[in-house]
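Once you've had a glance at the structure underneath, I'll fire off some questions.
A protein chain is absent from this complex, but the other protein chains hold their places.
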Amino acid sequence: MQKLEFFLRRIGTSLFVLIGVSVITFFLARVVPANPAALYIGPKARQEDIDRVTKQLGLDKPLPVQYAVYMQELLHGDLGTSISTKRPITEELAGRIPATLELLFSGMFIAILLGVPLGVLSARSQGKPLDVGVRILSIAGVSMPAFFLGLILQIVFFRNLHLLPLAGRVDSDLRFTNPLTEITNFLLIDSFVTSNWVTFKDVFLHLILPAITLAAYPLGLIARMTRAAMLETLEQDYIRTARAYGIKQTIIIYLYALKNAISPTLTVIGLTFAFALTGTFFVEIIFNWPGLGLFTVRSLLNLDYPAIMGMTLFGSLGYVLINLIVDLLQAWVDPRISLK
Amino acid sequence: MKRFTLLVSLIVVFSVVLSACGGAAPTKAPEPVVTVAPPTEAPAPTATEAPAVPLVLKYASSANITTWDPIASFSTEAAYMAQMYEQLLRVNAPGSAEQYTPLLATSWEKSADGLVWTFHLRPNVKFHDGEAMNAAAVVKSIMLAKEKAGASFIWLPLSTVEAVDDMTVKFTLSYAQPLELILGSEYAAYIVSPKALDAAAANENYWSAGVDAGTGPYMLESYKADQEIVLTQNKEYWGGWQAGQYEKVLVQIVPEATTRQQMLESGDADIVTTIPADSYASFASNPDFTVSTEPALFNYTAFFNTMKAPLDDAKVRQALSYAIPYEDIIKIGASGRGTQSHGTAPNGVFPYSTDVKQYTYDLEKAKALLKEAGHDGGGFKLTLTYASENSTEEAFAPLIKDSFAQVGVDVTIQPMQFSEQWALAKADPAKAQDMFLLLYWPTYSDAGGDNMYSMFYGAKDAPHLNVTKFNLSYWYNADYNALYDTANALSGTDLAASLAKYTEAQNLMVDQAPAAFLFDTKVAIVTPNKISGFKYNLNYPDVRFWFYDLRAPK
Partner (left out) sequence: MTAVPVIASIESENTRTLRHVFSVILREPLSLLSTGVIVLFILMAAFAYQIAPFPEEGAGKTHASNTLLAPSAEHWLGTDKLGRDILSRIIVGARPALMIPIGVVLFAVLIGAPLGALAGYRGGWLDEVIMRITDLFLAFPSLLLAMAIASALGRGLDKAAIALVVSWWPWYTRIARGVAIGLRERYFVEAAQAAGVSDTVIIFRHILPNTISPILVQATVDMGTVILAMGGLAFLGLGIQPPSPDWGLMVSEGRGFILEQWWIATFPGIAIFIVVLAFNLVGDTLRDIFDPRQYK
């Protein structure tokens, strides 16, 4: 019963937050100094054209009415039309989600795959050179500006070593030699499922540098967090008891300690997903990756306010969802939490 | 441990669900892969010899798509529109033997007063959707362009357009103008299939899916927003096809100049738009590439706000015009690719004339003039706005600031998004910027009228609310307007007399200095030596390459 209540309350808060987010983004977008209608049709337009577009976009109505209309359209899944591309925002976003998620998951995969073991390793050899090394590495990871790291990696691996491709998701030539059937638009999955190995390899190679650039920050956080959680657990009585019984160190660490350290690590993984989402903005610019980040940054610079609103809402939705899921998972892993 | 495993599997499931959510959507429409129906005719008999992989031109381009609507198009997508659509004619580059290349018209004549023009259309031309190209299609396209194109104003002189017979079109103008220049415009002059125009009228999202309905040599095969465009041969093109011409063109949209440079070097792209301004030297010394520098229609102007003290005094404006380091601006802002402007008409375009006076860089003269105007030692402050998306302006704006500082004038530089810069300038001149940096180019190569009219032809009562929307000096001069009107009226009949009047008008303007005329740009183009057939035409600044002209290496 308590769990159900916690579950419902948590979902309720999330809904409240989302409504609040929509209000904030809406009014934020209306602070934009330039006239959106004039932006919509460009500088060589005549005044009557601007007036026509003002009406067409509903900008002549009072703000609360505009908000009501906006919300109504939002509930029907309509985020409005982009000023710069003149296409529906939902289409613009939907078309770019797979690219961003593919990058995001790859980056997080690297971060978790390396971060957790590094954290454990570091905790095991607390105070030793290995620990210090991991510490410096992980803090360097969170200190490196993604826009700088990406540049450096491009120079080293493309320009100097000729090892990895420069930018983009896949070599476009392949469409003529090894055309890819697009199913999910996750190119790795699509090429794998259709056994298009040439494309699979190419997509994989294209993913490496952007994914590493993206992974640096979450990797550092996860390694640090895992280490801290492990140290805390290793201090606890039952571990000491286990040690006293002469159980092997490896078993203690991987079987008993890691299991209990996973809960705080999980929180941090949830958090870093959100950091990584904004990280994709820089990574996508540097690597010309056709995802949400590239679109958002262009919208920000063009004052494409419907697109900015759409992206902010979407980003917050993702953030709220991830947090919700992490909380629920945690309540399930660690029942004490729901009692708080 | 079990819970941990479960947890991991849950994360995996969650990811897959999320992926599915993300992945499911695009199948609906967002990434339209539109296939324009290929001509039904069987491929040429040589098909057996043809390689399995088509001959593809790889183009890394900075030009993005703002619309696929050929009528509304008034932006960078002209680079691709020009491959798929055709006008009645094309205006040749200056210095060509013929002034025009006939496209959908084969010949034309005009009445003695220059008001009535008759065009004979090319027979047996079909649009990509199979419709016949005829007088009705021309009339429909032009009428629509006049009514609602992005650049509809180019049709202001047009009174009526009508079909005389199936293959003949008659244009009637309300005042004499060289109509060929308007018909050859890279915007708002394409002839489009009437069937597609009807479909677009019924469905406002018709074009946004990425379709084309032109007569040009290439057709739109597929399009992924912000990523790539694939064009494919229109086998039935009236101009025919020769060996070596590309069967497909793969355009990759790459906004970063550095990335384009690397793609060109590594062979990921055969041709590119621009590379970083200072990187051309490395290609010039590379035996595999040719770097050519061509004149362009673009020029940079620094408008003075003539409605605000002290810039309302022509002496002060003259003084400041002497304090602009023109050479350094060209050297740093344009990496040396440019020439100091003679007035506002760009180099290579009528009525450009070296008889139009220039200011030299002369700080002593500037100081003397400031003293004469009652501002000994300067002592005033100015704000200067420029478009932050323009890296050239960003590079040279500080040079103006530093140079003005030497005559005692303190400049505050304000980079803004062009739309914000524009909004500020158009609100209230008394509160607007003191100086406005602008990159301008005429909408079509229109015998100079555009620059001289759009930027400096003032209205008496409220100069800032001018019909000519780029009058960012808020300048009004009755003599200039009169000279301009005379010159413009002559342009339809007597070019030499017209040029003389235009030059007189420009000299008057330069003397009054409502703006400082910085420089006319040149464009640098890198082409690989293995690809031949490249032709540059300054009248089409957005086009750069006509893919039909290019020949692949043998």
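Here the chain labels run A and B in written order, and each chain numbers its own residues starting at 1.
Quick note on the criterion: a contact is a pair of C-beta atoms (placed from the backbone, for glycine too) under 8 Å apart; a residue touches a chain by one contact, two chains touch by 3 or more.
These numbers come from a predicted model, not from an experiment.
*Asks:* For a quick check of understanding: of A:R135, A:R175 or A:K259, which residue touches the chain that isn't displayed?
*Replies:* Reading the full complex, the residue touching the unseen chain is A:R135.
*Asks:* Looking beyond the chains shown, say which of A:M144, A:I239 or A:L255 touches the absent one.
*Replies:* A:M144
*Asks:* Of the residues B:S279, B:S341, B:T503 or B:N539, which one touches the chain left out of the display?
*Replies:* B:S279
*Asks:* Which listed residue, B:E131, B:E294, B:D328 or B:D362, touches the chain dropped from view?
*Replies:* In the full complex, the listed residue that touches the missing chain is B:D328.
*Asks:* Could you list which residues of chain A touch the chain missing from the display?
*Replies:* Per the touch rule, chain A residues meeting the hidden chain are 13, 16-18, 20-21, 24-25, 28-29, 31-33, 132, 135-136, 139-140, 142-148, 151-152, 155, 159, 224, 228, 274-275, 277-278, 281-282, 285, 296-297, 300-301, 303, 305, 308, 311-312, 315-316, 319-320, 323.
*Asks:* On chain B, what residues meet the omitted chain?
*Replies:* 256-258, 261-262, 276-279, 282, 325, 328, 331-332, 388, 391, 394-395, 397-399, 401-402, 413-417, 420
The rule is short, and it goes like this: only the chains that are shown with their structure count from here on.
*Asks:* CA centre of chain A versus CA centre of chain B: separation in Å?
*Replies:* The mean C-alpha positions of chain A and chain B differ by 37 Å.
*Asks:* For chain B, which residues count as touching chain A in their complex?
*Replies:* Touching chain A: residues 1, 3-4, 7, 10, 14-15, 18-20, 22-26, 28-31, 33, 53-54, 56, 58, 65-67, 74-75, 150-151, 153, 208, 224-228, 230, 248, 250, 252, 254-256, 259, 262-263, 266, 268, 389, 417-420, 422-423, 443, 469 of chain B.
*Asks:* Please give the residue numbers of chain A that touch chain B in the complex, ascending.
*Replies:* 33-35, 38-39, 42-44, 84-87, 91-92, 94-98, 101, 105, 154, 158-159, 165-168, 171-173, 175-177, 182-186, 189, 255, 258-259, 262, 266, 285, 288, 290, 294-295, 301-303, 325, 329, 333
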